[in-house]
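What you see is the complex with one protein chain gone and the rest in place.
Letters A, B and C mark the chains as written, and numbering starts fresh at 1 in each.
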Amino acid sequence: MTAKSDWPDLAGKLVEGGHVLPVRIYFEDTDFSGVVYHAAFLRFMERGRSDMVRLMGVNHEALAKGDYGEPLAFAVRRIEVDFFRPARIDDLIEIHTKPVHAGGARLILEQQVKLGEAVLVAAKVTIVMINLEGKARRMPATLRSTLGIPDE
Amino acid sequence: MTAKSDWPDLAGKLVEGGHVLPVRIYFEDTDFSGVVYHAAFLRFMERGRSDMVRLMGVNHEALAKGDYGEPLAFAVRRIEVDFFRPARIDDLIEIHTKPVHAGGARLILEQQVKLGEAVLVAAKVTIVMINLEGKARRMPATLRSTLGIPDE
Amino acid sequence: MTAKSDWPDLAGKLVEGGHVLPVRIYFEDTDFSGVVYHAAFLRFMERGRSDMVRLMGVNHEALAKGDYGEPLAFAVRRIEVDFFRPARIDDLIEIHTKPVHAGGARLILEQQVKLGEAVLVAAKVTIVMINLEGKARRMPATLRSTLGIPDE
Partner (left out) sequence: MTAKSDWPDLAGKLVEGGHVLPVRIYFEDTDFSGVVYHAAFLRFMERGRSDMVRLMGVNHEALAKGDYGEPLAFAVRRIEVDFFRPARIDDLIEIHTKPVHAGGARLILEQQVKLGEAVLVAAKVTIVMINLEGKARRMPATLRSTLGIPDE
């Protein structure tokens, strides 16, 4: 009943060079100024990254259980984010995610939040692969291959 | 590009007697105990109610602007909620929403959060129609008709 | 520098029959309707319960590590909540928490959110003690004693 095929678009779509995820703006995302609360966009961008790697075949639980060697996780290391224009209740926005660099333990992505053709928010996000002690770890070759990251 | 037709399932589906909305569990919804934070289910249930009335043709902005007479809004008045089982990261759950009573200013809905056939959370939610001063207001006839609520 | 004594009131105060926690309303707690988002009150009430048991000497990490026998945690089982009046940005509200029943695995609390003398929200919350498999577990005698719960 809740099989993926019932809701084919829920994780968005892989597109040339990246991924697009639709997100609806609900009450919970707005604040009393009438528009979307700024930190909500970081939640939306994390959804985009999660669904991109989901569609690429990477499972967070499998990562955490050590299926790629030792237990591993992705952690956000740095974000630079520009807020250009507001989003509002009921808006249907899209989160565009594009990996732009991968090397060792580090993955850099560019993300845009768009409403139609307008870019509302743009960010550069640095992700690192860490183990359970929080130490940076080179991404395993099998994972790099799954993610389509060329070997160095 | 972000037209509704590109993402047909995003607002869920009207079904016999109510509405079903798919929701993905992301990092933001969980807490350090490893499962979904209890109050997150109230956010999910509000998404279900919002998308149900959206698909029925009711627009929150139009309500707030007075398209049905004076400016109006739905407010949550009471919730009784049982948390039976946890949901986890990456789960694809469904929010089932069923109006069970409508009278005057008040709308009562039953909602269930399901994972496959299992009911994780069940709630009875009382909504009231209010004006800008927060006073309860009888739902306008045109709104009742839009929502399929029989006249008393 | 961040010793508890620098910020003596941060966890609120134990009072006759319960606990009071002050909470400030920030942008993040409101929605575009101009008032506090309904589910935010559940977060505030969880803060009140956490700080009450904190001041009583119960540590969540110690519980989870098995200091009271097997690893244990508190989980919310049921909430009945009435939303009487809204709270607004910059308001300084108080969360009043009063345990009213304890038996076996179960703890029932009454909670009120107050602005001055006005009760904005009132709830009856049922908490259960569970182990790592999510099974209900009788609260250990040492924990009952710490919490001042009479033996049955």
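Quick note on the criterion: a contact is a pair of C-beta atoms (placed from the backbone, for glycine too) under 8 Å apart; a residue touches a chain by one contact, two chains touch by 3 or more.
From a predicted model like this one, the values you see are computed outputs, not experimental measurements.
Peer 1: One chain isn't displayed here. Which of the visible ones does it touch?
Peer 2: A, B, C
Peer 1: Taking the full complex into account, what residues of subunit B touch the chain not shown?
Peer 2: So the residues of subunit B touching the unseen chain are 27-28, 30-35, 37, 39, 88-89.
Peer 1: Using the document's contact rule, name the residues of subunit A that touch the chain not shown here.
Peer 2: Counting over the whole complex, subunit A touches the hidden chain at residues 33, 38-39, 42-43, 46, 73, 75-83, 85-86, 134.
Peer 1: If you put the missing chain back, which residues of subunit C would it touch?
Peer 2: So the residues of subunit C touching the unseen chain are 1-2, 4, 6-11, 22, 24, 26-28, 43, 46-47, 50-51, 54, 59-61, 89-90, 92-94, 114-117.
Just so it is clear, only the chains that are shown with their structure count from here on.
Peer 1: If I average the CA coordinates per chain, which chain comes out farthest from subunit C?
Peer 2: Chain centre farthest from subunit C's centre: A.
Peer 1: Could you label the subunit B-subunit C interface same or different, taking same to mean over half of its residue numbers are used by both chains?
Peer 2: Because over half of the interface numbers appear in both copies, subunit C and subunit B meet with the same residues.
Peer 1: Expressed in ° and rounded to a multiple of 5, what is the rotation angle of the C-alpha superposition of subunit A on subunit B?
Peer 2: Angle of rotation between the two copies: 180 degrees.
Peer 1: So the centre of each chain is just the mean of its C-alpha atoms; given that, what is the distance between subunit A and subunit C in Å?
Peer 2: 33
Peer 1: Which whole number of Å gives the spacing of the CA centres of subunit B and subunit C?
Peer 2: Those two chain centres are 26 Å apart.
Peer 1: If I count partner chains per residue in subunit C, which residues reach a count of at least 2?
Peer 2: Correct list: 33, 39.
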